[in-house]
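Note that one protein chain is taken out, while the other chains of the complex remain in position.
Moving on, here comes chain A:
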Amino acid sequence: MNIMTEQSLENAVGDKMNAKSNEVIKMRGDKVGVFYGEKQALFDVNLDVRQNQVTALIGPSGCGKSTFLRCLNRMNDTIDSARVTGKITLDEDDIYDKNIDVVELRARVGMVFQKPNPFPKSIYENVAYGPRIHGLAKRKSDMDQIVESSLKKAAIWNEVKDRLQEPGTGLSGGQQQRLCIARAIAVSPEVILMDEPCSALDPIATARVEELIDELRQNYTIVIVTHSMQQAARVSQRTAMFHLGYLVEEGATDKMFTNPDDKRTQDYITGRFG
């Protein structure tokens, strides 16, 4: 506990000294553990997520990447058997604190899922869904504004601007995923979590989404789970390697891919397992 406060103090000081720095800690996991019923799926994970950077989570399947990601906006709460231990902070506030309202938390920490999951509503309504729930637009014109800017930020505006009233489920897989990203952006989150957002997409759609992720970094903090090493290398600044529920190693992406400290990371990156 003591160490914790000292660290946050240091960070706070760091923030002041170097306001434009890339090294502001947006979210921090401290000894995070997750149990599904009796079975522990995640052990003692200490991981920082830096502001305006893309943090990639890599590792073989079943190692707990999605589990950790879901902790960051408490989506694990929706799984009956799941129990989270340790501490996770967002801007130094404990997100598992009793005073934190999950609804507010999830508005600040948005999520994009592995399989594109647009609602069976029109494209417009899909994007307007979040703002409507959180009462972000007073008038119709405000809502139009939010929808348009979200779709633009998600780089899909030109493709859908003439068909906003058509169902979102009628789009192609890549377009659907960008629509889901627009939907997440529409509530102006600070952090966007993405769980293998390209795994259901073809290479061209993947390239579009990767480009988009790189652009979004200007305004948002992004955590992305990916099983593609190339993708992690292309889009992320920091990479965290998981194995069997443990965080093996975390560091700058360049270093992780050229000169990892841990043998397991090296094996995974060179494709020896996973």
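What we mean here is this: contacts are C-beta pairs under 8 Å (C-beta built on N, C-alpha and C of every residue); 3 or more make two chains touch, one makes a residue touch a chain; residues count from 1.
Heads up, the rule we're going with is that contacts and distances are computed from a predicted model.
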Chain not displayed: protein name in its UniProt record ("Acetolactate synthase small subunit", "Probable cysteine desulfurase", "Phosphate transport system permease protein" or "1,2-phenylacetyl-CoA epoxidase subunit B"): "Phosphate transport system permease protein"
Touch criterion as defined above, residue of A:129, A:157 or A:246 at the omitted chain: A:129
Hidden-chain contact residue, picked from the options A:29, A:64 or A:110: A:110
Candidates A:33, A:167 or A:251 - the one touching the absent chain: A:167
Option from A:90, A:187 or A:222 whose C-beta touches the chain left out: A:187
Interface residues of chain A (partner: the chain not displayed): 73, 75, 78, 80, 102-107, 110-111, 113, 115, 117-121, 129-130, 133-134, 167, 169-170, 180, 183-184, 187
